[in-house]
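Below you'll find the structure I mean.
Only a single protein chain was left out; the remaining protein chains are all shown in position.
Think of it as A, B and C in the order they're written, each chain with its own count starting at 1.
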Amino acid sequence: MSLDLISFIVLGIITLVSGYLVVASANLMHAALFLGLSFVGVAGIYLVLGAEFLAAAQILIYVGAITTLIVFGIMVSNLQDLKAGGRGVWARVVRNLASFRRGLVPLVAAAGFAILMLVIYRQSLWPAEAPPASGSNLATVGRLLFTEYVVPFEIASVILLAAVLGAVALSRRDDQPPAGSTGQAAPAAERKEGR
Amino acid sequence: MADEEKELQSQEAPAEGSRGEHGEKQRPARRTRTPKKEEAPGPHDTLEDLPGELARAVERIRAGLPGVEVRGRRDHWLEIRTEPSRWVEVATFLRDDPELRFDYLALLTGIDRLDDGFEVVVHLNALTSNLRLILRTQVPREEPVCPTLTGVWPGANWHEREAYDLLGIRFEGHPDLRRILLKEDWVGHPLRKDYIDRRPPRKIQVKADWERRA
Amino acid sequence: MQLEQSLVQWVGNLYAAGLSWWTSLGIPEWVWVALMAVLKGVAVLTFLLLNVLFLIWLERKVAGRIQRRPGPMHHGPQGIFQTLFDALKLVIKEDIIPSQADKWVFITAPLVMIAPALMIWVVMPFGPDLIARDLNVGLLYVSAVSSFSILALIMAGWSSNNKWSTLGAMRSAAQMISYEIPLGLALVAVGMLAGTLSLKGIVEAQQERTWFLLLQPLGFLVFIVAATAEINRAPFNLPEAESELVAGFNTEYSGFRWGVFFVAEYANLLFMAGMAATLFLGGWSGPAFLPPFLWWLLKTYLFVFLIMWVGWTLPRIRVDQLMELGWKFLIPVGLANIALTGVFVILT
Partner (left out) sequence: MATTSPPAQAPDVRVVPDEQDRSSSHLYVSMGPQHPSTHGVLRLKARIDGERIVDVDPDIGYLHRCFEKHSEQLTYPQIVPYTDRCDYLAAINNELTFALAVEKLLGLEVPPRAQYLRVITMELQRIASHLIAFGTFAMDLGATTAFLYCWRERESIINLLEEISGARMLFHYVRIGGVRNDVTDDWLRRVRAFVDDFISDKLPQYHRLITGNRLFVRRTKGIAVLTPEDAIAWGASGPVLRGSGVARDLRKVEPYCGIEKYDFNVPVGENGDVFDRYMVRMLEMEESAKIIKQALEGIEAGDVMAPLPRRWKVEGETYVRTEGPKGEVGCYLVGDGSDKPYRLHWRAPSFVHLQLIPVISKGLLIADLVAVIGSLDPVFGEVDR
């Protein structure tokens, strides 16, 4: 039992549980936040494995950018049943388990994914033990990115650029948008019934 | 407008039912020496020898608006008295006539003249020539309806809302005739001389708009 | 210098001695390591919170002087204990969670805000040996951890179920995403010049050459503007623009939870000032008549004062102008700076 192992187990549990909750949460906002937590857990595992660069990049990109964008997107879209979930974590878990749509599906998905991973792991061609990272892996990554993998890197950049432009084009609204398409959020929309 | 009428009726005859304490009884006001019409302008009597500018304006108005009373006062305000039916016509003429151009509405308000009904008073200004004019009309107490001037001077909007709120003069054709100073469910019009607030002091209830509507 | 080094040495000896004693007890080594990590964290935390207490007082004094008033004067000489009592008041205030709020997100948001604000100090070099952990991806770590606070602000704003909070959260998300990029660009240029991303390495590189402020004037400009925006200081304090959005994302927060946001804000201010000192003014390095740590503190407070000064003088920028400044000025300048730095690095 070493610190690394304990850290790994704790982080793994965090990652898995929050990963399950991403799918199980009835509240989209919570799902997105759990997704962020799951990313943090993964970053922590990277850190434990000594891949500091990967961990920092993971947080920077997945937590700092992607989760934020998802949350932002949820916030600015007009989702009526954002808060369809009930109160209490356990109430929700029980309800999720009881409900086929919300309980079983994520379980089945998780189980399927686990089986898939297991199969891949068992039949993998690469060594299961990665060689220890040596020196500044930042320099290695940078060198590889600009020599060996420069073409995929550039292609990825172009695709991302296209995606950004596409997102801008799609989110552009006409003066009279169709009802409830891409409107403002108003979390206070729920207030009317609430009070 | 149906609600308005109900509201007015409830003022005339106090409702005995649930809202009895909100209703109002007609009662002569404590001090009601109504200024008579002829003495209303007070010390500022009609000026016979008007300064040239005013005399020209009076002539112009007499020519353009046959049948309206127009006179010049000693304090250099012109004064027009007209019927509610000609209200908008007179106002439009005053604004559009190229020599008069009363383009600035300084004030619109109402006065409760008790038996003579409500008087609507408008103070106008011509910014180019600095002519000043008071435009008045009288509407009956039983049915205080007056055409709106918002189409002539948009600035009349809130003045008319205030007159409606506090005196209960309804301005027909007003785009947005709601109470402005008092809250929406207030009963009665406090600036009327016969207004008595008979509600006992009560706790202030804060309610959201939609709750009040429901 | 001597004193500090011997102090560090002494602590190191103590650590080694403690470890051997600990293992002799038969308890696994990792418990000791974890315990020591916690101790380290507590030390940094104490230092940080003391500084934050002082900073809040300083802010009020600076604002007061700029506005020709004395600022807090009761509670101790020059009102120095004012913040302490303020903090006390915040703690004993009623803790309000709006009934329509998303309770758990509402509670978690201050934690998500304060945790990175403290975590980020891990890589800050206070002196040649005074650094919690010298990561070789220090700069990357900084920009990664600081991006957490966006999430915290959005969580706070959204979960409050208040329109002003939501507007504040949306503003902050847009603002911080926009300003993270120029901030990153400025950091990249510094990293290129130093040849390392480790903050300690950067300071050492400056000792070899000269302060990067002189080599990187453009980068410094971009950094200081973007950093001011990143920590929501005036004139970029749009997420909590009190005259527009009441209090922005923290409208519904009160008492201790609000205090946590407040502390995090000042911790971030101190950190950004410390970063500016480390990256552009040579960090702890300086003539030997002062210990390195004090040099760091001095330079940091110089930048703290600068940011406060600017904040209390300028009107607030408007949200669209903010975006324009970020995207149309800072990012192109940052990119140009990187290109220039590249040329410079190749030439020298």
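Criterion: a contact is a pair of C-beta atoms (placed from the backbone, for glycine too) under 8 Å apart; a residue touches a chain by one contact, two chains touch by 3 or more.
Values in this document were obtained by computation on a predicted structure and should not be read as measured data.
> If the hidden chain were put back, which of B:Glu69, B:Glu83, B:Asp96 or B:Glu143 would touch it?
B:Asp96
> Out of B:Val58, B:Val90, B:Leu105 or B:Cys146, which is the one that touches the chain we can't see?
In the complete complex, the chain left out is touched by residue B:Leu105.
> Kindly state which of the options C:Ile66, C:Ile80, C:Ile97 or C:Ile177 is in contact with the chain not pictured.
The one listed residue touching the chain not shown is C:Ile66.
> Considering the entire assembly, which residues of subunit B contact the chain that has been omitted?
So the residues of subunit B touching the unseen chain are 31, 33-35, 39-44, 75, 77, 92, 95-96, 101, 103-107, 109, 111-112, 121, 123, 127-128, 130, 134, 148, 150-159, 162, 166, 173-176, 178-183, 190-191, 208-210, 213.
> Touching residues of subunit C against the unshown chain: what are they?
63, 66-69, 163-164, 167, 170-171, 234-235, 237, 241-246, 312-321
To be clear about the criterion, only the chains that are shown with their structure count from here on.
> With chain centres defined as C-alpha means, what is the inter-centre distance between subunit B and subunit C in Å?
63
> Spell out, as numbers or ranges, the residues of subunit C touching 2 or more other chains.
Expected reply: no residues.
> Which positions in subunit A are in touch with at least two other chains?
Each of 195 in subunit A touches at least two other chains.
> Taking the complex as given, what residues does subunit C use to touch subunit A?
On the subunit C side, the touching residues are 28, 30, 33-34, 99-100, 102, 104-105, 108, 135-137, 140-141, 143-145, 147-148, 150-151, 154-155, 158, 160-163, 166, 169-170, 173, 177, 180, 196-197.
> Using the touch definition up top, name the residues of subunit A that touch subunit C in the complex.
Residues in contact with subunit C: 1-3, 6, 27, 29-30, 33, 36, 52-53, 56-57, 59-60, 63-65, 67-69, 71-72, 75-76, 83, 136, 138, 185-188, 190-191, 194-195.
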